[in-house]
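One protein chain omitted, others in place.
Take a look at chain A:
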Amino acid sequence: MEAEIQEFRDHISRYPPFDGLSDELLDEVAGAVEIAYFKAGTTIAERDGPVRALSYIRSGAVEVYRHNGQLSNRLGEGDIFGQLDLLRDRQVRYPVQAIEDTLIYLIPKPVFDHLCAEDEEFADFVELSGSSRLKSTVEQSQRNNDMIATPVRRLISRLPVMIEESATVQEAARLMTEHDVSSVLLIRPGDEEESDRVFADADGRPWLLTGMITDKDLRQRIVAEGLSTQTPLSSISHGWLIAIQSSESVNEAMLTMLRNNIQRLPILHRRRPVGVVYLSDIVRYETNNSVYLVNNIFNRTSVKALARLTPEVRASFLRMVDEGANSRMIGAAMTSVGRSLMRRLVELAEAELGPPPVPYCFMVHGSLARNDQSITTDQDNAMVLHDAFEPERHGDYFKALARFVSDGLNACGYPYCKGGIMATNDNWRQPLARWKAYFRDWIAKPDPQRLLHSSIFFDLEAVHGEERFVEELQDLIATQAKASPRFLAALARNALGRTPPLGFFRTFVLEQDGRHNNAINLKRRGIAPLNDVIRVHALGVGSRAQNSFERLDEISQAGALPAGQTDKLSYTLEFLSIVRMRHQAQEIKNDHEPDNAIQPEHVSDSERHNLKEAFQILSNAQSFLRFRYPSPGR
């Protein structure tokens, strides 16, 4: 095979739908590739222009628009576009623009047609992608996301670096430095009879794969031993090598690494090394979706530029809902976006105002602290200052800092907190000692009325600055709350204040809610009370966790609830959260501001049944809480 075909093929074969193609079809695609370059900002496909080839993004990023000019999708390396127009034999329907410098591999229509005819899975993939058959798409992408079904070659990001084992360790170190890798594969000229490790290179020459040398080997076997840099690699090679086939699953790759206690695994296509996968690649694979967006956030240099990312945040949310991610994944991703935005705003503020006069920590409460943010949320934040803080000398700085961040968040789609829980509020911008006094006071003298307003502070997480300030507060809460039955009882009473919308005969009790007549507020009547219940139990067992699912795990480990209860609550929280997120996604698609109000008539029978079930479980959990933490004097 010619070298450039191998080059194209190695890349293309890592991405769907090509990753499932037979070797013969892959070779055909790679052999037919044509190439075109587009500068950032230029149009790649103009509406009603001709479509002669399937476009595959080799590097860079593009945006696809709807006819009304709205952003429809953002695609990056390994993604394809143009397939629907090719299938329908029509002109460009969705214009495409390069948003980064982009290199496109064009797969000519005859080859595309051949792939569709020869490979059913390929045909299904291109037929379904972007069409309205959402359900199948969700199932498809779930399959693609599945570590058991995904071939490990999808994680390979570059070709392996190889060196002859007769070379010296210095040459290896130089090669590793030049390619910026932490390992090289060792080879020696092979001959045909030798083992199953013989492979042919681009020019048809046989090589034998004999081992791998890593940074660690150079340190341990050369530098620590005081050996010469001219030592040949063959003399420090382990003589053994664990590798797996590129078609094995990601899961299998991970198990192989764990079983053998190794961090990197050479990947073979038949017998040819095609890459090295790192354990960290697998971890990253799981959280890939929002990474791009987060990177983008840290590149922005003004509040205005950050605010322009709001549609992308929404698009990323929609994509995750459509791809069938669960609420924990979506919540974690949206939280990381929210926290990144906030961190960037603080950086911009510090750049404008100068460095802080005393150390401090910006902290968040509510969903950002619980790691379960959805698409719409108020800002809840506060500031913990170093005890050396002097109001006359330093007060103006932190007030200005809080104002900058709060205004910035508002501009980015996180409206001001109606309850005033923001660092702009003088009460919530205090030295560490004062915060400790606040919490001690709330725990020791729990006036339910006061707690109702301040219980929001009991979910807390650092966002920027001295994280240990917030950790000290978390420690204080974890140790003191569980030793204060009166406090837990007061918190429990607050947690019973919001009842699920169920009538006596298990019918929904609906509320008149603004424009939504006969609606149920999923957040107020379901998710928030559930979070409240879970928080009381978590504080009761001295948990430091902030996320409700993690709290449930710790509650379960501590044996604080009857067997099976925590599982039920976990399932209920997941169900209510994902229904809310899907509802919000639908609202966005219908060009409405997303909210939390769903109308029971508009949900399917089975979903309505599940909703009632979920609310019933919440109701039972509240009853149990009343029993477990009875209010004194009742």
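The criterion applied here is as follows: a contact is a pair of C-beta atoms (placed from the backbone, for glycine too) under 8 Å apart; a residue touches a chain by one contact, two chains touch by 3 or more; residues count from 1.
FYI, contacts and distances are computed from a predicted model.
Looking at the choices "Deferrochelatase", "Phenylacetate-coenzyme A ligase", "DNA polymerase III epsilon subunit-like 3'-5' exonuclease" or "Multiple sugar transport system permease protein", the name in the UniProt record of the chain not drawn here is "DNA polymerase III epsilon subunit-like 3'-5' exonuclease". Checked against the full complex, the candidates A:E7, A:E350, A:D378 or A:E574 give a single residue touching the omitted chain, namely A:E7. Note that of A:R47, A:R66, A:R88 or A:R158, the residue touching the chain absent from this view is A:R158. The residue from A:I12, A:L26, A:I80 or A:L106 that touches the chain not shown here is A:L106.
By the touch criterion stated above, the residues of chain A touching the omitted chain are 2-5, 7-8, 11, 31-40, 42, 58-60, 100-103, 106, 158-159, 162-164, 167, 171, 175, 187, 201-205.
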